[in-house]
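Missing here: one protein chain of the complex. Every other protein chain is in place.
So that you can tell them apart, the chains are marked A and B in the order they are listed, and the count of residues begins at 1 in each.
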Amino acid sequence: MLGFLVPTERKFFPMFEASTANLVKMSAVLIELVHSDSPERRKALTKQIEDLEHEGDKITHETLNELSSTFITPFDREDIHSLTSVLDDIADFIHGASKRMDLYKLDVFTPEIIKLSELIDKSVSEVHVAVKGLGSLKNKREEVKGALVKIKNLEKNADDVFDLAIAHLFENEKDPIRLIKLKEILHILETATDKCEDVADVIKGILIKYA
Amino acid sequence: MLGFLVPTERKFFPMFEASTANLVKMSAVLIELVHSDSPERRKALTKQIEDLEHEGDKITHETLNELSSTFITPFDREDIHSLTSVLDDIADFIHGASKRMDLYKLDVFTPEIIKLSELIDKSVSEVHVAVKGLGSLKNKREEVKGALVKIKNLEKNADDVFDLAIAHLFENEKDPIRLIKLKEILHILETATDKCEDVADVIKGILIKYA
Partner (left out) sequence: MLGFLVPTERKFFPMFEASTANLVKMSAVLIELVHSDSPERRKALTKQIEDLEHEGDKITHETLNELSSTFITPFDREDIHSLTSVLDDIADFIHGASKRMDLYKLDVFTPEIIKLSELIDKSVSEVHVAVKGLGSLKNKREEVKGALVKIKNLEKNADDVFDLAIAHLFENEKDPIRLIKLKEILHILETATDKCEDVADVIKGILIKYA
């Protein structure tokens, strides 16, 4: 009986929330990772991020399968598809950064790596707020809009941090192999904040359509 | 009264044209930038490209907002979406190249960087011609087709210039850090011409559908 009262299309909202809750966990582990001095602890944290990324993959696949087999969706199919993929991208980039740190045996994290990790963490929290609000736009529209503005600003901030970090790196790092390592990690971290902005763009589009 | 006579769907054409007119300006500044000997002038030109890129971003967002709230479109929604995004990508890559030149404190531009910038400029002009023709395909179909052929050829040309530049770089540049800088800038410039080709592909698809 209840199944009839709860429209099937509503089942997408808990899936999106599970996805962003998972991202919140991932970025918290990333923060601990870039602050850790212990190689063993870093190994364990890297493993945690990897496990969370697999968790996220499962949620992504379930959401896309659901989408393939659901006729009525709460908003445009392509928006659900985009939102799902971009949330998955954020997880991939957080995971990619931690994997590179491990593969490259980085043991000292530059202030810019720490700063970018913090910006990812803040941005992911706002992504979580915006996505949670999607299920009850009637009451939460302003809250969602506020989160989108914050995500945009955090991305701009990350852009500036990245640009300065790269300029600084090319001016000061004389070891080309270390330069390659740091440049790539900075780039992956900055791209994670770009992906948060992509989420904000998808959600903004949804807000306009359902004004 | 007039509002009734001008179909709302026609408003996309001036938006596309504004976007490509902006690209024409950007690539003209890029040409001046790679020919300039003065660090101050280069700073000013880099800033101009950045401002134009923000201008382009605004046009992109307006077009996508319009698309979200418009029911009848002059051609398939996904084509309008693709065209808008790829025009935005061209701006991003021109801007990205100038930003890297600045961050990396490049003061001498290799002949290949100049050559690729010129190919971008030519390609962007043809993109402008093709996009302007979209609004009056009845009279301009042949002109649009001609522009698409030119864009394809310019991209092939850019590919060859890029390949030779990379081979030359790896053979001659013994400073790995300078090699990294030049390789990245060459790659961004070449990608800008790829994006012009992507525009040509989208427009070709539109021509086939509205044959």
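The definition used in the following text is that a residue touches a chain if its C-beta (ideal position, glycine included) is under 8 Å from a C-beta of that chain, and two chains touch if they have at least 3 such contacts.
Fair warning: this is a prediction, and the values are worked out from it, not measured in the lab.
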Residue touching the undisplayed chain, where the options are A:Ala28, A:Ala44, A:Leu64 or A:Ile114: A:Leu64
From A:Val149, A:Leu164 or A:Ile177, residue that would touch the chain that is not displayed: A:Ile177
Chain A residues touching the omitted chain (full complex): 64-65, 68-69, 99, 103-105, 176-177, 180-181
Interface with the unshown chain - residue positions in chain B: 78, 163, 166-167, 170-171, 174, 176, 179-180, 183, 201, 205, 208-209, 211
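Following the convention adopted for this analysis, only the chains that are shown with their structure count from here on.
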Where chain A and chain B are represented by their mean Cα positions, the distance between them in whole Å: 29
